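In this view, the complex is presented without one of its protein chains, the others remaining in place.
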Amino acid sequence: MSSTTSSSLPIAKAITAALRDAMHADDKVLLMGEDIGPLGGVFRVTDGLHAEFGSQRVVDTPLAEAGIVGTAVGLSLRGYRPVVEIQFDGFVYPAYNQITTQVAKMHNRTSGLVTVPMVIRIPHGGGIGAVEHHSESPEALFAHTAGLRILAPATAQDAYWMTRQAIECEDPVIMLEPKRRYWVKGDVDPDHRPELSAWQAAVVRPGLDATLLAWGPSMPLALESAEAAAADGIDLEVIDARSLAPVDYPTIVESVRRTGRLLIVHEAPVLGGLGGEIAARVTEQCFYHLEAPVLRVGGYHLPYPPARMEHAYLPDLDRVLDGVDRLLEH
Amino acid sequence: MSSTTSSSLPIAKAITAALRDAMHADDKVLLMGEDIGPLGGVFRVTDGLHAEFGSQRVVDTPLAEAGIVGTAVGLSLRGYRPVVEIQFDGFVYPAYNQITTQVAKMHNRTSGLVTVPMVIRIPHGGGIGAVEHHSESPEALFAHTAGLRILAPATAQDAYWMTRQAIECEDPVIMLEPKRRYWVKGDVDPDHRPELSAWQAAVVRPGLDATLLAWGPSMPLALESAEAAAADGIDLEVIDARSLAPVDYPTIVESVRRTGRLLIVHEAPVLGGLGGEIAARVTEQCFYHLEAPVLRVGGYHLPYPPARMEHAYLPDLDRVLDGVDRLLEH
Amino acid sequence: MIQLLAPDGTRTPHPELDAVLEDAGLATPERLRGYYRDMVMIRAADLEATSLQRQGQLGLWASALGQEAAQIGAGHAAREQDYLVPTYREHGVAWARGIEPWRLLELFRGISHGGWDPNALRTHPYMIVLGSQAPHAVGYAMGLQRDGVVGTGDPGTDTSVLALFGDGASSEGEVAESFTFAASFQAPVVFYTQNNQWAISVPTQVQSRVPLAQRSRGWGIPSVRVDGNDVLAVLGAVRTALDAARAGEGPVFIEALTYRMAAHTTSDDASRYRPAAEEEEWAAKDPILRLRLHLEALGEIDEGFVTRCDEEAHDLAMQLHHHIHGMEDPDPVHMFDHAYAEPHPIVEADRADYLDYIAQFEDDEQTGERA
Partner (left out) sequence: MIQLLAPDGTRTPHPELDAVLEDAGLATPERLRGYYRDMVMIRAADLEATSLQRQGQLGLWASALGQEAAQIGAGHAAREQDYLVPTYREHGVAWARGIEPWRLLELFRGISHGGWDPNALRTHPYMIVLGSQAPHAVGYAMGLQRDGVVGTGDPGTDTSVLALFGDGASSEGEVAESFTFAASFQAPVVFYTQNNQWAISVPTQVQSRVPLAQRSRGWGIPSVRVDGNDVLAVLGAVRTALDAARAGEGPVFIEALTYRMAAHTTSDDASRYRPAAEEEEWAAKDPILRLRLHLEALGEIDEGFVTRCDEEAHDLAMQLHHHIHGMEDPDPVHMFDHAYAEPHPIVEADRADYLDYIAQFEDDEQTGERA
């Protein structure tokens, strides 16, 4: 971060920069989606790219998600590297068949003769006061399907580099972008590829008493909770999962073996969420080190509620600290 | 089962009987799907019903899963109780948007003013030597979504009664039918509603050393494993989960608190499968009773393999017993 | 394109639709004045909603400005027993169905996901996943067939469904599948697109290089294109189509050409993608002005009526304003109420956890500590 070239950018703009740099680096990279052209996307993530690269590389598509993802598969077979934007998390389901049965399986189906290097960008998560279907966290609905990878950056630097690495990856990658944090700034150094790969978790705050695992939009909350807990004399280690498929278990397990306790925080409903799988695996690998069951703080088993109730649905500082208390009570 | 009216039926025929009886009991019940009319469905589950009830109540639809499920929503709003057949597990994804954003959420969206009582029948699971997309176990891809219920009968009696109860339920229910066991017979007593509700798990074999939890097509394997383990002096308690959404935790937790050990067997890939959620919840509720981490035996993190490899992919007696050994080693 | 009222209010005769309108009594001077009033009212409510959004009272507002004729016409073309299936910008349709504007705002304010009883008002909830409502409409229509309320010849019995979606939504596969089901089963459903020229920033040409009305012909579903800023053309065409559907003649598709005068929503900036000249061009085709000019030519409107409408509209806006400002946020515990229709142990456990958690703060308030 000390590079002279690093600059402070909002997460959305870090992704814009990553897309622009990837498009310059490889002329097979192209962008597709609804309203990503002259408008620059509803979150302005592709702002300026249509003007710079034209309609052949920044494609405003018809309004049909299966068509977008399905034609991206075809383009990737022809050697292109499409980066698809799904406008909001709740609108990815019309493309679910293409993602689950085609994108995920084409490489396997052809015994590796065909690759489908494509990126599906999805602004995800809640807390933006939106109407129905605009605030979902569908990671578990994709993580179960072999053939897919999922990244969830939480900082501008990660947003930049994980986008670059996702585009370079020969496997299809779903990028879950922390919608609510798009305008939060952070340092980005586009000239020095970080040592930590996109597929690794990061210990972002070392601690001794318990491990707190989160990702994407929940990371600031995790760090804030650790600060608040520190004020109460509780020393939390905070891990940013970064990659949700595959999850970097070695880093998490190493931490939990030290701390003996794990709290997972995510916005998706706890029931059937990614936290369950992580809890099960970590418990298997850390059974004799655990002083408490792995606990989870997340959404309730409900459809995402209307905006004026979402504060009660989303994990917040008090709910995380409550989880920490329950974890330490054991 | 000692009733004079009970008879021995294959699971497929038990479902046929349940559909017929439900259609006689309530003339709002109707069936929709691909090839369910004169052909009787590719598994003959609706055999004879078209002849008996005609095209208005046994509807051969166009070949479009979103259309099938979506029109079923409309019919249910008009007071009908549609029972939809999806031909194979791997073909449910074109309807995923309807199921996830509409079927699951309509009641909540309208603050309870509208109900969507419908049943989505899906033959599921592998082991039938089929081509791609015919052998999947997608339960985790639905269990995460609030608003849905999922049942997975394993016996003819359950197939009959759970189908009846699914049709009577005011919530939408996904019925996962154990495809590979369709022709396995069992006693069915259609005249006496069983005491155990569809939403409860059943302890089908009491035991002391460890609990084995399975459902649907894996139940015979679970029982067979318990017999084999018994021969080695290991006394397994076997639970049939029956309802996968909601899972009946009280029954499972009560068992695990007694045995101190839990092995979950399912065909779906272990990673992100329903077993993960169950493991996490049970661990939370049984932490001080557990003598070993909850273990899972299931599919690998792969697309379902070609038929001539599936024996190595599917849990079998040896893999379950291997799991039991690992569980007891702790 | 069917047009009965030119932008300057001139009335063009249209023997077929004129007969339909006359038979139904839908084009009497009194009715016309009613449509005028309706359009003025919902425009005022719409503008007020935009200003409520700016005041932070709504999270979002999707303005229907410019689409008043397309919506009021379609809404009034339906009979009471018909079922209407809107998208999320159908404020005029809702008004015609008797849904108070504040009910619409519940969704945009974020206090509920839907504001009215679909069965009582025979109007589906606003739907946000584009195209997803289309198969519901067809299924409902299939239900009508089974209920024996199609083709009986009794106008009070025969029932149909009006399925609404935008030009953008027309590209969704679920809309195509709806055409397939409707055609196959000859369901009593009328598909109605307000082609307002834009899907957010994407012009209709990206969805179709040929007139969108042509789309349904691929299924043999007859279609017409009407001037959507002409309330009489809309009324006539939609009523004709609904009547045919009710009579058991199967589905019809109508494309109403109109214009989204405002940005896509209050979050959108239309200047980024469309020229001001286009907006001006369409301003000249304003549906409200057009009807007023027509009424003036007929000598069926006077200053007094116009002023009264404006006053009523102002009152409505004020009412809306007060209603919204007075709306209390719901207790979040209600989010647990309707996920399922029957009892669900996980939801009950989550509710209990939530209540326990909340109770801590009540305790804290007493003891002054964090739990």
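Couple of notes before you dig in:
As written, the chain order gives the labels A, B and C, with residue 1 at the start of each chain.
What we mean here is this: a contact is a pair of C-beta atoms (placed from the backbone, for glycine too) under 8 Å apart; a residue touches a chain by one contact, two chains touch by 3 or more.
Quick caveat, the model's predicted, so the values are computed rather than measured.
Although it is not drawn here, the omitted chain touches the following shown chains in the complete assembly: A, B, C. From the options C:Glu177, C:Asp243, C:Asp268 or C:Asp350, the residue with contact to the unseen chain in the full assembly is C:Glu177. Checked against the full complex, the candidates A:Ala18, A:Leu49 or A:Ala66 give a single residue touching the omitted chain, namely A:Ala66. Where subunit A meets the missing chain, the touching residues are 30, 56, 61-62, 64, 66-67, 69-80, 82, 97-98, 101-102, 105-115, 117, 146-147, 149, 169-171, 246, 248-249. Taking the whole complex into account, subunit B touches the unshown chain at residues 34-35, 37-40, 42, 60-67, 90-91, 93-94, 129-133, 271, 300-303, 305-313, 318-319, 321-322, 325. Subunit C meets the missing chain through residues 171-177, 180, 183-184, 205-210, 214-220.
Throughout what follows, only the chains that are shown with their structure count from here on.
Most remote from subunit C, judged by the distance between CA-atom centroids, is B.
For the pair subunit A and subunit C, the distance between C-alpha centroids works out to 36 Å.
Between the Cα centres of subunit A and subunit B there is a gap of 31 Å.
Once the centre of each chain is set as its mean CA position, subunit B and subunit C turn out to be 40 Å apart.
Multi-chain contact residues of subunit A (touching two or more other chains): 90, 93-94, 132-133, 271, 301-303. In subunit C, the residues that touch at least two other chains are 112-113, 129, 173-174, 339, 344, 346-347.
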